[in-house]
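The structure appears below as structure tokens.
Each chain you see keeps its place in the complex, though not every chain is here.
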Amino acid sequence: MARGVSTRTRITFTVIGWLVGFIIFFPILWTVLTSFKSEGAAIATPPQFLFFEWTAENYVEVNSRSDYLKHFMNSVVISLGSTLLGLLIAIPAAWAMAFAPTKRTKDVLLWMLSTKMLPAVGVLVPIYLLFRDAGLLDTRIGLVFVLTMANLPIIVWMLYTYFREIPGDILEAARMDGASLAKEIIYVLTPMAVPGIASTLLLNIILAWNEAFWTLNLTAAKAAPLTAFIASYSSPEGLFWAKLSAASTLAIAPILIMGWFSQRQLVRGLTFGAVK
Amino acid sequence: MATLQTRASARLMMTPAVVLLLLWMAVPLAMTLYFSMLRYNLLMPGMEEWAGFLNYRFFLTDPAFLTGLLNTLLLVGGVLLISVGGGILMALLLDQPFFGQGIVRLMVIAPFFVMPTVSALVWKNMLMHPVNGLFAWIARTFGLQPVDWFGEAPLFSIVMIVSWQWLPFATLILLTALQSLDTEQKEAAEMDGAGALSRFIYIVLPHMARAITVVVLIETIFLLSVFAEILVTTNGGPGVQTTTVTYLVYVQALLQFDVGGASAGGIVAVVLANIVAIFLVRLIGKNLE
Amino acid sequence: MGEIRLEKVHKAFGSTVVIPEIDLEIADNEFVVFVGPSGCGKSTLLRLIAGLEDTTSGRILIDGEDMTARAPAKRGLSMVFQSYALYPHMSVYKNIAFPLKMAGADTAVIDEKVRNAARILNLTDYLDRRPGQLSGGQRQRVAIGRAIVREPKAFLFDEPLSNLDAALRGSMRLEISELHHQLNTTMIYVTHDQVEAMTMADKIVVLNAGRIEQVGSPLELYRSPRNLFVAGFIGSPRMNFVKGVEAEKMGAATIGVRPEHLQLSTESGHWKGKVGVAEHLGSDTFLHVDIDGIGQLTARADGEFALRHGETVYLTPSPERLHRFDDAGNALS
Amino acid sequence: ETLTIATVNNGDMIRMQKLAGAFTEKHPDIELEWVTLEENVLRQRVTTDIATKGGQYDIMTIGTYEVPIWAAQNWLVPLDFAADYDVDDLLPAIRAGLSMDGTLYAAPFYGESSFVMYRKDLFEEAGLEMPEAPSWDFIGEAARKITDKDNEVYGICLRGKAGWGENMAFLTAMANSFGARWFDMEWKPQFDQPEWKEALQFYIDLMNDAGPPGASSNGFNENLALFQTGKCGMWIDATVAASFVSNPDESQVADKVGFALAPDKGLGKRGNWLWAWSLAVPAGSQKTDAAKTFIAWATSKEYSALVAEKEGWANVPPGTRTSLYENSAYQEAAPFADLTIKSIQAADPTSPTVEDVPYVGVQFVAIPEFQGIGTAVGQQFSAALAGQSSVDQALSNAQALTQREMEKAGYPK
């Protein structure tokens, strides 16, 4: 609406907005700050906000103790891998659901979502046994597969809602123009859906990056991602808050930065067609 | 649209996703069903024997089960309430023009990127701890008795932590929904004499109904399986105050290593989750169309 | 009740001036239509009157009272939006009842007024439906219904029919005219449709780049456009303009003649030309005639006029229907 | 050959990881890969893996709780070391806990018991003197006396966070000294017995009067932080904590800490536990020999000497070898050494209680079901501590649920 917002209202909202934003962001900020403190300063009362001796020793310690880069690479490979594989499987499925819907399409979609309701703890042992027999324990491939399966319903749903917004007659035009089904999907649908696909990609990278059950329980040394890295810093004997903060900062920084840079994109896809 | 040809290809294209998910669901589910009928403890191999519904009986009659069920509902409901309610307020706030809106938006969505374990650890140790935590310090600064969060209001504390993680998600979706509201509609309501509050209740809120539905559905799916936060903070206690069904299954599976019990618990959880899902779909499903 | 006066109204968005300065009087019960090319400020002007935009300077008076700083809801006006702006989650009944509910009217009163409005607009059978289940014309009527129930001092319409198909537009046009007679309330109507403007208005305001080019009754504008802009804008097909020697002969920089005022003959006439495309509509035929030294002129013939592409035709303008314009584009009397 | 080693993220283990270069230098054909995890996660991981024969690890770090259970299942490779390893140098109590039928199944990396750590300055101020072997009554009295809540000084910090390895470790050990026990010889739970009631009531009253707020969610780490920041007058917990609280880099009260044996009730048992983090080789490993070589190195005297050389005597893993405690350099560097060894010697996993019991374990019951039961009971007790239920109720709930779980597991066997 174009009626002028008075400067005073604007300032009021600025104050409230920043206050609320700051409160919500505070735990993360605090973690980052703590990561630069010595262990002693980390638990000092009264808390020290900015005026403490800044030190990078925690990062040094964390890096000398565990191979951050290896965990990081595993996280990257696993989250990217599972997302890409998921997209590969989901794009055709979403195409079918969006452009050749049947009476059962909605049921299939809900069924897919319902597979996410199986509590992971309950099926750990069966999966573990299957993985052991298939030699997939502690492999990136195995995790890529598991996370693909875990996130596939979400991917399919997101793409489906996104594809539905693409006018069907463009695909028909491609068909008239002589494109085969594969070409229709590769040359027309996919490029048109790039924003939707990108946001699906982002959301799923985030979900996969933060997935902490399967990644922890199906890996040992070789394929362990950052969630396992964190598990070696939570509550050891002795003071650990600064080190935990440093490790946490390292673990969330990549995804946080990626998320921030791509937030506009992310928002579009996040809506699951909730916004018409 | 759709000729026979396209319909046939559609079926073909659905196949990988459906088959894989079917396998992913059916195989473990079948194994779980089978295991749930066994007396099967990982720590006592070679002693497996057919147990019929024994595991179910024990899981369902566990005195913690009913509390667990209630806690699960409270947890899910509480987080939904806070994240949706808060999300609406946040969305309304972020929709106002103010200086540095973009940065505030970044700050607000940040928690969504934090691993659950990390956020639980940070909240428990650095913020909510009644002696060393920041909240305690703030309380004391104001001359108040620090709150012993996990002792006095354990479930609420967990709800807070989990809500913090999910608030950004709700905020983002609701904000987008809010911004998609046709300005003419708002103006029409204004011409019709609706004040800010009436406009919110009669125009904005109904417009966001669908977005709210999506938030509720997605969050429910994820919230039903929350347990890392519980494990890290309260271990399901004190008493069984923060024990949820998922946590109970966890106890069976990873503390007792009772595969039979855990499987039975898993099956029960699936059934419950589906009841919730059906209920949800009934309640709000038409908003999804 | 519903006299509206704009005094030196000026509107700028930041540094872009949309309305330089306008003075306008709208009498009670008048049906005023704003026309003008896209982007000329029609909607802005309407929204200024409604109070949905603030004036940059100048005053807006309604029934003599200064409303410039009054909130939209307090001005006693109703607006019908181009997109209808119906509340999609409310039934037709609730949509229409909404302004009354906001005003705190009691249920019995609301019910009576809503049913009355529904009766006037032939919506009684649809009161329980949602807007999504209605056709375009029905939606349009609901939007009008919502405007009626408040018994406003004036109605503001912003291109209310532009989303409807031609046939429906025709009948809704009649309905709104009808309504105007029935309610006897001031109406301000924005459109870019010739026919709507001509047939509905008591008074047409022609806008161009935020400036008023001419104000007058439809036939006034049709017969005596004040300048080239108005002449070209009013009338369909467009007036033919001729410059150069032919115009100078008649002592003008430009002369204008409407297609319907060109007489056709196969034998003799003022201008000789060749038939280009001939569009046969059944009832009429539009001939695009190429004339050496002048260019293409459009002429209207009746439906049975049987000339084909390439044939020769003579055109004669009726002298009393000729419009003459000076260098600056203003009409010469 | 690459050995995959699962370890807990405690300080001594992390130090070993850092010093492992010395080992690989000597054995260039062996490479080491570390999986360092938090205690609970580690236990889940290794247990799942060994029970399903997943074979992901060649060496596992496990506790005294797991060893007897796993050894009985033949999941562990028996350890036999060359003579220079000097098996007999291992502390007998520890060694006994890690052996079955005389065979060693895991080599202790470090061992611990529990004892009292207290603030000498506060005791002095209050005019109290801590005996070397205090009684519970004295502890109770002293704690109340020292407490000064306005200045955030709490007389005693004890574990309250639910968990078999958290509050139940402490409470079980404490209950032992009160004459209570988990089960009688028929595997009947004993929470309905007066000894338990007395013990629990004592604990709860004490914590209510003299404990810090939020005690019901305090575990080892939380209490450590409290003690290090000077908020606790006393703390009864693991002996390894002694080195943390007396380390001036971390602790604000390093120079004011005194130590004493865990309290007793005059019944002949002290309330201290026994635990050893040990290294074992799962039967599924393909690299048994290399694994054994590593374990022999990591738990050897040579390793102790290496740590002493690189990091100082105070950082040598404690509680495994008699020779360490006879070393004067160590005694000097670690003022708590003497009490540590006394505490360890005072604990007897095979006879933990005043009356006889059918199980092994001081602060735990070495049966597979214990983790679950212990945690569930721990929840009840922490609820009582949080004031959410009464002592009686907590005990009767504990009794009922234990009974139930034991029945489900098919006891008595």
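Lettered A, B, C and D in written order, each chain numbered from 1.
Please note the rule applied: contacts are C-beta pairs under 8 Å (C-beta built on N, C-alpha and C of every residue); 3 or more make two chains touch, one makes a residue touch a chain.
What you see is a predicted model; the values in this text were computed from it and never measured.
Visitor: From the single copies of each chain shown, work out the full complex composition and give it as a label formula.
Guide: In total, the complex contains the protein chains as A x1, B x1, C x2, D x1.
To be clear about the criterion, only the chains that are shown with their structure count from here on.
Visitor: Name the chain whose C-alpha centroid is farthest from the C-alpha centroid of chain D.
Guide: Of all chains, C has its centre farthest from that of chain D.
Visitor: Pick out whichever of the two, B-C or A-D, is joined by more C-beta pairs in contact.
Guide: Between the two chain pairs, A-D has more contacting C-beta pairs.
Visitor: I'd like to verify one number: the distance from the centre of chain C to the centre of chain D, where each centre is the average of its C-alpha atoms, in whole angstrom.
Guide: For chain C versus chain D, the centre distance works out to 89 Å.
Visitor: Cα centroid separation between chain A and chain B, in whole Å?
Guide: 16
Visitor: Can you list the chain C residues in contact with two or more other chains?
Guide: 52
Visitor: Give me the residue numbers in chain B that touch at least two other chains, ranges are fine.
Guide: Residue numbers touching two or more other chains: 42, 125, 131-132, 187, 254.
Visitor: List the residues on chain B that touch chain D in their complex, please.
Guide: 39, 41-45, 54, 58, 62-64, 124-125, 129-132, 145-146, 148-152, 154, 231, 233-241, 243, 251-252, 254-258, 261
Visitor: Within their complex, state which residues of chain D touch chain A.
Guide: Chain D residues touching chain A: 4, 6, 8-11, 14, 17-18, 33-39, 41, 44-45, 48-49, 52-57, 219-221, 224-225, 228-229, 238, 240-241, 244, 249-250, 252.
Visitor: Touching residues of chain D toward chain B in the complex: what are they?
Guide: Counting only chain D, the residues touching chain B are 40, 44, 47-48, 51-52, 69, 73, 152, 161-164, 166, 212-217, 222, 225-226, 229, 231, 368-369, 371-372, 375-376, 378-380, 382-389, 394, 397, 400-401, 404, 408-410.
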